[in-house]
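All protein chains of the complex are present and in place, except for one that has been dropped.
This part shows subunit A:
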Amino acid sequence: MMKQKSKASSAALAFCVMLATTFGPSATRASAPQLSDAAGSYGITAASRIHFSVAQVGGGGIAGDFGKFSGNFRIDGNNIARSSVNFTLYPESVETGERRVEDFLKSSAVFDSATYRTVTFRSTSITQTGPDTAAVEGTLTARGKTRKERFSVKLMDWNNRSISFKIRGSIFRSPYGMDVGTPIYSNVVEFDMNIKGQKR
């Protein structure tokens, strides 16, 4: 009787271990995705979050989100370097929790959203930098000026239908003619984005 019970519990333990390895927490799963499974074309969904912050002297700063954006990306199952991403955001949709800051950001002092309705990013090269990380280089166009910029990408979660990434980048604003407020406000805009893609 005793022996039987012990046998049963060890079997249960083995089952648990198996479960854990197969369907573990998403981070474990995301660290080793099968590229062939993730391959495909995705549309960027509204559940994504485009967060930015600009530091100010003495601590704190301005932080906010862009509510309106669109984009798509393609993951090449055979060669990640041949993947691509296109992204457009509408500065008119900037939200900071302070209307005067939003109006200022939309004004001719910063985005000049009446003249330049969109900010676009088109990837030119993608390099895998780790099992679940990559560097995306591309051209960023804002306020009529185009420059090469770089973002780091980390795979967060994925399944057969959808995928999500954490994307970070530090962008100097002065080359885009948006250096108003320096040096009170940093010249560097930190982007911290959660991009969710839905397979098409």
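Operating definition for what follows: a residue touches a chain if its C-beta (ideal position, glycine included) is under 8 Å from a C-beta of that chain, and two chains touch if they have at least 3 such contacts; residues count from 1.
Going forward, contacts and distances are computed from a predicted model.
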*Under which of the names "Spore coat protein JB", "Phosphate transport system permease protein PstA", "Cytochrome B" or "Isoquinoline 1-oxidoreductase beta subunit" is the non-displayed chain listed in UniProt?*
"Cytochrome B"
*Of the residues A:101, A:135 or A:156, which one touches the chain left out of the display?*
A:101
*So which of A:109, A:135 or A:156 would be touching the chain we can't see?*
A:109
*asked:* Touching residues of subunit A against the unshown chain: what are they?
replied: 56-58, 60, 98, 100-101, 104, 107-109, 180-181, 183-184
